[in-house]
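What you see is the complex with one protein chain gone and the rest in place.
== subunit A ==
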Amino acid sequence: MSVDQQGLLAKLVRELVRLPGIGQKSAQRLAFHLLKAEREDAMRLAEAIQAVKDGLSFCRQCRNIAEGELCEFCRDPKRDRSKILVIEEPSTLYAIERAGGYRGLYHVLLGVLSPLDGVGPSDIRAEELLDRVKAGGVEEVIVATNPTIEGEATAIYLTRLLKPHHVRVTRIAYGIPVGMDIEYADEVTLVKSIEGRRDL
């Protein structure tokens, strides 16, 4: 059955289809699920969405998701303020935090340069990063964009942008995942891991 007529349910389906990864069929399934669910359950979802939109914004300093002006990491006085780790999206930040081991600050670009799609420096938060470096106190910027063409373009651009300001710019390492057999690694990763070898 297709919900293609005008009406409240069709309106809900149209809104759900706009979400990433949700097609027409999935949207219809979700809409019917919400229709059949208890009123309290559906309202809890609506309230959660409203609370996120009302209460969350981007951190004034690092552009991470924040409740208030600054995010939890920028507010934390125990974080190492001499290091900034640059990432493409906030979701990466939480993956790094889950791993532990990094105690510095972050900078979220909210995008990535793309020489193929015409996404340029004005479309990402690079100038804000430069302002933070210029403000002083930063000794190292770690570029942790994805190892894709777009991520590499961004890393090279940021290096050229920041180097004249006497800050150490580093790139996260490429290599074989821990616990993996080297023989199953793809050729590109293998070459990169040999190029990026380090002394023991």
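The rule is short, and it goes like this: contacts are C-beta pairs under 8 Å (C-beta built on N, C-alpha and C of every residue); 3 or more make two chains touch, one makes a residue touch a chain; residues count from 1.
Methods note: contacts and distances are computed from a predicted model.
Candidate names were "ABC transporter permease", "Glycolate oxidase", "Glutamate synthase (NADPH), homotetrameric" or "DNA repair protein RecO", and the UniProt protein name of the unshown chain is "DNA repair protein RecO". Which of A:G7, A:G100 or A:G118 touches the hidden chain is settled by the complete complex: it is A:G118. Across the interface with the omitted chain, subunit A contributes residues 21, 113, 115-118, 120-121, 148-149, 152-153, 156-157, 160-161, 164, 177, 180, 184-189, 191.
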